[in-house]
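There's a structure below that I have some questions on.
Missing here is one protein chain; the remaining ones are kept as they sit in the complex.
Let's turn to chain A:
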């Protein structure tokens, strides 16, 4: 199924904004990997390098009070949602100035001011909770939207099916965004998923489902626009299957032998970042200098966040007793 009717295309300013978000994700990802490599950061890291377009094209159309529920491979979703980088870095470094005082870490970041409500380490569980946020938004009478990010592997867990059914039944303002990077951990798509397109599953739940080129900013923008409009106007949820490819293994440092050299090379050749950069210049939406300036600013922002975070204190062990319940535990 493809989006019909009038396609909403991002204007030049929005395109540059999408690019800015993509660069912020890529630089941040690069810095995290470098910092781990140098032994200055110890964390399990699930890189989303290659998947920059999806949350960038979506977030360019969201307000701060629209929410996202994302997963352990979700730092790109948070960065795209304008989470400030200093507390993000402090959190992944386990410092007290992190968004969660160092108690959540890279797989459990939360930052309500940016709309990042839940980051989960359990495959598929972002979706039932995103429904609840959507239900609250509906009860509030607001026009906010709730985004659930997940991977292709998550579409095989029961929670996906339960959540789509409920969201459709209750006409919730939820957008289910599957970032189909073609691998569920180490398992190739076709070895774990019974349909050739996850979007086809939407039909089983009475909602529109689209398979989108998740590496094409304009196409991604247009489909997100339609889904967001649908949600805001009370018409209910949409499933977007966004085709992409992760450049790296499941977890940083893993032996990605389950990917072929050819497919990796092909994906990297189609790296959405330089491709979009070239297109912005070719279309006359930005100059080389303008983009270089944006990139420089982001590189500095990321370096600042990293340096700042690594200087922060670790949490005191008293934190073990706090936030289990509202009242401190004995």
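Going forward, a contact is a pair of C-beta atoms (placed from the backbone, for glycine too) under 8 Å apart; a residue touches a chain by one contact, two chains touch by 3 or more; residues count from 1.
The rule we apply is simple: contacts and distances are computed from a predicted model.
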{"item": "Choices \"Acetyl-CoA C-acetyltransferase\", \"Glycine betaine/carnitine transport binding protein GbuC\", \"Alpha-ketoacid dehydrogenase subunit beta\" or \"Glycolate oxidase iron-sulfur subunit\" - which one is the UniProt name of the chain not shown", "value": "\"Alpha-ketoacid dehydrogenase subunit beta\""}
{"item": "Identified contact with the non-displayed chain, of A:133, A:175, A:267 or A:280", "value": "A:133"}
{"item": "From A:62, A:166 or A:267, residue that would touch the chain that is not displayed", "value": "A:166"}
{"item": "Touching residues on chain A - with respect to the absent chain", "value": "67, 69, 98-104, 108, 110-112, 117-118, 120-122, 125, 127-137, 139-140, 146, 158-159, 162-163, 165-166, 169-170, 322-326"}
